[in-house]
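Below is one structure, written out as structure tokens; comments come after it.
Here the complex is missing one protein chain, while the rest keep their positions.
Labels for the chains are A and B, by order of writing; each one numbers its residues from 1.
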Amino acid sequence: MTLLNFSIYDFSALINSIDAWLVETFSPTLGHLIGLVLVGTCFLIFTALLGLSLVYIERKICAFFQQRLGPMRVGFWGTAQTVADIIKLLFKESLITKKSDKFLFNLAAFVIMMAPFIVLSAIPFAKGLQALDLNIGLFFIISVSSIGVTGILLAGWSSNNKYSLIGAMRSGAQIVSYELSVAISLMTIVILTGSLQLSEIIASQSDGWWIFKGNIPAIIAFGVYIIASTAETNRGPFDMAEAESEITAGFHTEYSGIKFAFFFLAEYVNFFIISAVGATVFFGGWMPLHIGDATFFNSAMDVIPPIVWFFGKIAVIMFFIMWFKWTFPRLRIDQLLTLEWKYLLPISIINLLLMSIVALKGWHF
Amino acid sequence: MRLVKNIKQYFGEIFHAIRSLITGMKVTGYYFFHPKEIVTQQYPENRETLKMFDRFRGEVILIHDENNLHRCTGCSACEIACPNGTIEIINKKDVDPETGKSTKAIDKFVYHLSMCTFCNLCIIACPTDAIKMAQTFEHAVFDRSKLTKVLNNPGSKLMPGIRE
Partner (left out) sequence: MITDKTVLGSETQEYFINMGPQHPSTHGVLRLLLTLDGEIIRKVEPHMGYIHRSIEKMCEKDSYQQIVHLTDRMDYLSCHINNEAVCLTVEQGLQLEIPERVKVIRTIISELTRLSSHQLWWGVMGMDLGAITTFLYGFRDREMITDIFEETCGARLTMNYNVPGGLMFDIHPNFQKRTKDFISYFKTKLPEYKELLTGNVIFEERTKGIGYISKEDVISYGVTGPSGRGSGFSCDIRKHHPYSAYDRVQFKEILYEDGDSYARYMVRMDEMVESMHIIEQLIDNIPEGDYKAKTKAVIKLPAGEYYKRVETARGELGVYIISDNKKSPYRVKFRSPGFSNLSALDTMARGCKIADLVAMMSTLDLVIPDIDR
């Protein structure tokens, strides 16, 4: 029993000791199985908490942008507001429209939750705190996160509502296009790391984050990534799929109660994931801010635990994306596609080329 | 040459776009970092400090003084002035104890708050300034019948000297 071997700076010892204890107590097969269930449960709880806190944070931040106070009633400064909302949603009747395709209608809510849930497993939260460290981690994330669009299309199609269908079609076109830019902008950094494994990408930033080390192409890539990933998660100003003032609520118009909450939750988990991937690739994930071999500065930065660094970086990226949402008007669907195909994609392809030259010539730091 | 011009225009557009977006973000950002500028009020909590303007039209009330005297002669001018039939005045005969003459006095001044549009026409129609608009505004009740009010207090009398 070495469960007490716990350090906020490195979780691998803790995880290994739990694993060893499980295998020791039960048979190796059963132990691993229990381990899997445990990890799954952890992610479930994490997603639920993430949804709850992000909704609250977004409502508060949006309120402050708009010179309001936001939720103030339930709990201290309204902290329990989202809990109350979830309770309300649980009690609501789960309506299914009469002529909808009931099987697909119910399936869509789960499909849309599935994709971000799988992706979460590949996110490194802190040193040693990662469920799956695949050697194709980034590729895995990019490919799995695009399953989510199936859920949106299913929801729009099965609702038997024209608004839903328009929303689903919009979002299909949108996500398929913007995935290209997201992938290419992430590839730009992969040229420098030489690996798709997330742990290695992080390790390669131990002497400075890629956004600083990667010269101008890295900054352009980050800009493209932020815009494209905002579009990929259907957030404002790219929220055409659920444009409230045009097509009421888009693909989730017909959903109510807890199924609606699934869509809501999926949106926020996706939001977390794109921020996490952005933080990992461009800002070194849980890696503290290091400058080359300035030993004193680096060790000072190491005092702050990696998990704080990770969530801190995510918070900053999220704040900026929220800032976009609560400032800009929405684009129109054709303008959205123009932005992608005429501006973002050419820029990111040229940027990829530029980064290759930078990497070949060794101009990066 | 044209290609160069086009490329210049292409990037010019991008920079113009980014600049205009940043100007917008500056505005919202300013308010985010200046929470002192928040304009909303927390309504039920600030009930004590919340004061309505004198002329605010909340509901019609009949003015009574400390001796439970009012100024309404029951002339029905307000009832006629009201566009919605909000006010109903039910009169009775009162016998003056000194002279023994019977005079007209109000029995009930019925006010249907649910039908009132707060247009103030009854107030300016009143020749004796007996009614006025109160500043109350929390009119929600659980039973509609509670919105029908009798404005004259029980046992109240006409102020002497009004009828002349």
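The definition used in the following text is that a contact is a pair of C-beta atoms (placed from the backbone, for glycine too) under 8 Å apart; a residue touches a chain by one contact, two chains touch by 3 or more.
Because the structure is predicted, anything quoted here is derived from the model rather than measured.
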Residue touching the undisplayed chain, where the options are B:Arg2, B:Lys36 or B:Arg55: B:Arg55
Option from B:Leu21, B:Leu69 or B:Leu147 whose C-beta touches the chain left out: B:Leu21
Hidden-chain contact residue, picked from the options A:Ile166, A:Ala266 or A:Met318: A:Ile166
Where the unshown chain meets subunit A, residue by residue: 62, 65-68, 162-163, 166, 170, 236-237, 239-240, 243-248, 326-335
Footprint left on subunit B by the chain that the document does not show: 16-17, 20-21, 23-24, 26-28, 39, 52-57, 81, 83, 117-121, 124, 133
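Simple rule for what comes next: only the chains that are shown with their structure count from here on.
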Distance between chain centroids, defined by C-alpha means - subunit A, subunit B (Å): 50
Subunit B residues touching subunit A - in the complex, by the definition given at the top: 14, 21, 24-25, 27-29, 31-32, 35, 37-40, 42
Interfacial residue positions of subunit A with respect to subunit B in the complex: 61, 64-69, 72, 323-324, 326-328, 343
